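Working notes, structure below.
For this depiction, one protein chain was excluded, whereas all remaining protein chains were kept in their positions.
Presenting chain A:
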Amino acid sequence: MTHSPRVALIDGSRLIIEALVQSGADTFIGYPITPSNLLFQYASERFPRMLGAPDEITTLQWMSGAAATGLLTVTATSFPGFALMVESINMAFMMELPMVIILAQRLGPATGTATTGAQGDLALVRGMISGGFPVPTLCISSLPDCWDLSHEALRVAVSLRTPVILLTSKEMIMTMQDFDLATLKPLSPIKIPLYKGEGPYLPYAPDERGVPPFLPLGNPHHQVRMTASTHDATGLIQAGTPEALGNSTRLHRKIVRNLPDYTWLELDEQPDARRLVVAYDVTAGAAREAVRRLREQGHRVSLLVVKTLFPTPPQIFEVIDRYERVVFPEENLTGQFVEHLFGQRIPSRIRSVHSFGAMIPPAAIMQEVIA
């Protein structure tokens, strides 16, 4: 079906907030911080419920309480706020509360430079749950992603009863671009499926996917217990019993086992190419351009844009293994995604292109691909 184009000059923040609301998110809670200010502003205009919290710990606590009663909550922040949220994200993860946390990366350490983009928070996001549990982390790499992945983030949060991180960065969500609104596919609202049994309701008894059916705190039918402490299926605190430990390890299993349901990779392979560029977030734009120019110049090169960062889809390794030289552009000091994939002993065919405090231009990627 062809539409007549409706081209507008917009930023990604606008698409993200509109997509989340159309997808059924009903409550935005947040504390303003650059570069997520536009998200905050649009949320104020658009969300059915919008609450400005006095800080980011409060933000996550209000979200968790609201999520426990069945509201679909969203927040947006950047590193300084995210750091304050970490303990509470652990809590929400343990309580199995669906919510979307948008992390718009900016240059650190600490307050760093609020108005400069970066990709420096991957290691934090991957490591933030005590015990090493991954939190589903989707990463936006284009304006269409702002729409599609926002919906996905909410869907995964509800489907797996977990906080989901929607990772992005300053340039990705603040730079305005032409965009044809007619290409947006309509989004249907996501609803939390409720437990329908006769009871007794066990708040942490999982279904076959490892996810416990939800009932809101405060419902008139069954007692609901939620807790962030190690607990059994009843939601009662238990230190170290096999059942309680099994419940905690289930949290890992449910995230990893259902990964095929939220694996998002954009693979543009050229036959006979021996070189590959792997990118995510805003550097994916530079990578797309670099690959386009290289091909124009007659080079054979493939492109993998990673949109599901954590847990890391195994297909990434399958693709990488097919190439002689793999270039990872990353706007951080040490190549955090490369370190995540390969640790501290990085094979020589894996090449990082770093930058700190500046966008990576296509030329830098091209140079490393053909070097």
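Definition applied: a contact is a pair of C-beta atoms (placed from the backbone, for glycine too) under 8 Å apart; a residue touches a chain by one contact, two chains touch by 3 or more; residues count from 1.
Note that contacts and distances are computed from a predicted model.
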item: Per UniProt record, name of the chain withheld from view ["Carbohydrate ABC transporter permease", "2-oxoglutarate oxidoreductase, beta subunit", "Sarcosine oxidase, delta subunit family" or "Peptide/nickel transport system ATP-binding protein"]; value: "2-oxoglutarate oxidoreductase, beta subunit"
item: Residue of A:74, A:95, A:153 or A:190 touching the missing chain in the full complex; value: A:95
item: Option touching the unshown chain, where A:134, A:163, A:235 or A:335 are the choices; value: A:235
item: Residue among A:61, A:159 or A:336 that touches the chain left out of view; value: A:61
item: Identified contact with the non-displayed chain, of A:218, A:242, A:271 or A:343; value: A:218
item: Interface residues of chain A (partner: the chain not displayed); value: 5-10, 14-15, 17-18, 21, 26-27, 34, 42, 45-49, 51, 54-55, 57-58, 61-71, 87-88, 91, 95, 114-115, 171, 174-178, 181, 184, 216-229, 235-237, 282, 285-286, 288-289, 292, 359, 361-363
